[in-house]
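What follows is part of the complex, with its chains left where they were.
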Amino acid sequence: MHILTADQFSRKDLLALFQAAKKLQTSKKLPQTMKGKILATVFLEPSTRTRLSFESAMLRLGGQVISIPNLETSSMNKGESLEDTGRMVSTFADIIAIRTPEKGQVAEFAKHSTVPVINAGDGMGEHPTQHLLDFYTIWKERGKLDGLTLGLMGDCLHSRVLRGMAKMAAEFRIVIIFIAPKEVRISDDIKTALNKKKVSFREVESLDLVIKELDVLEVNRIRKEYFSDKKRVEKIGKQFIVNKAIVQKGKKSLIILDPLPRINTVQTDVDSLPQAKYFTAVENGLFVRMALLKRLLN
Amino acid sequence: MHILTADQFSRKDLLALFQAAKKLQTSKKLPQTMKGKILATVFLEPSTRTRLSFESAMLRLGGQVISIPNLETSSMNKGESLEDTGRMVSTFADIIAIRTPEKGQVAEFAKHSTVPVINAGDGMGEHPTQHLLDFYTIWKERGKLDGLTLGLMGDCLHSRVLRGMAKMAAEFRIVIIFIAPKEVRISDDIKTALNKKKVSFREVESLDLVIKELDVLEVNRIRKEYFSDKKRVEKIGKQFIVNKAIVQKGKKSLIILDPLPRINTVQTDVDSLPQAKYFTAVENGLFVRMALLKRLLN
């Protein structure tokens, strides 16, 4: 089984995975179930956080790692097809985590792989394990996912994180509020999917209007490259920064998440607040990835 | 002992290595004979296939790996000599696999190394383990090497793979047919070596003329950079592509090999034919490299 998209996880899958992750995280000694197994990390677009998280998870469970840390060191810059690269790498490893610059390339890579492939981000496509760690963090903090209100703030049109969070939230009774400038509103394909699953959602253009309602706020940056009016993007950018002042207007139990690295999103004055869970989420990610590796290989 | 050239393997060496590789490949559990040993992979010219193959082989046998995956991350771009780099790396590892951009650089690197050095490709020089996996694949498929007819097709003048295959084939009673445009015919040094060893060989300019005779076809690309007449190279290039139609004119037992990545050589419509052994060869390479690591370190 490959892990390619947020869509492939059912509510039952997710809860089982979170239970397994928690069991690992609270165990005194990690089981060495990956002994003799090799993870290949293939990062044709660099990402230290995600790569090191997968590698550390594998090593902590007793496995080993081989790596293509960037395109530079890959045969692909000799013109090899992704299908051939995937087939080749699957000869040398038992499982593969791959990031690619373009959408759809992970699926292409996985086509001839003889071992499980995990999508660790395919451009504007998907990055399903990011949602796993965010939802695992919410579930751990609140003990549940049903009944919560989730704010997804930033470039809802282009961000694979915000789009994917919405799709995965639909497995639970979660109310979604998209907070985005009108230029980069959530797209119709996501809205249609949510309507089909009878998910309550609405759209606003400012965090101020909804901060009091939110149980969870996932933040993602506004990308200048998608705005023609540079003055406007600068003004908007400021409205989408999360600082201590705005956080303190919300619930005390608010959970703030950011996929990191943070670039004009959450300010450092938020770091010491109990609402700041983005660093906790990085640590949680280690265990949810361990649980995923175990599920795919055992 | 260093592994620097195809020349250093006798018929007896090769057969012993192939037996050892097969024993590893058919064993239920790989022996952990490399436990406590470290392989350094030094790739001053990137190659994911060869690097990951060596690393996976080492890890599968219980060893560990340190790596310089490209020149960028090396002290050599501060101007360190290859001799000093070799001496230094040999302090940190028990065995080294190295690829360099220029011919002769691996030997230079090995000069002061206190541990075995394996040439994983030195520019237009040699790449002996590539031949090991190709001949191992033929030996495994056919149960023998003597009596076969081997086609070596492509840029016979510059390709280290085609040149090295010819040299290693000379250890067996193999008939060689060089298939190359006249601009990049096999060079006199190889012909002299073959004559000395009484190897039967001939030269043709088109696969069509000999496809029916071949037991094995090793394919390597025509490199545009060696042709002044660009129109001619385009025309020639097309004649040196291997597709389903031409394969089906040959023997049913034909073995097609390509060192990969394939660039205008074997077409994907060949992949599903039983004659296509280039992916099998990648897998076999893992075990022949394990056998080599064991032989050099035990």
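Letters A and B name the chains as they come in the text, with residue numbers starting at 1 for each one.
Methods note: contacts are C-beta pairs under 8 Å (C-beta built on N, C-alpha and C of every residue); 3 or more make two chains touch, one makes a residue touch a chain.
These numbers were taken from a predicted model, which means no experiment stands behind them.
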item	value
2 chains shown - copies of the sequence in the complete complex	3
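The working rule: only the chains that are shown with their structure count from here on.
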item	value
Approximate Å spacing (C-alpha centroids) for the pair subunit A, subunit B	41
Complex interface listing, subunit B residues touching subunit A	43, 46-49, 51-53, 55-56, 59-60, 65, 69-70, 72, 260-263, 268, 279, 282-283, 286
Subunit B-facing residues of subunit A, complex	36, 38, 40, 64, 66-69, 72-80, 83-85, 87-89, 91-93
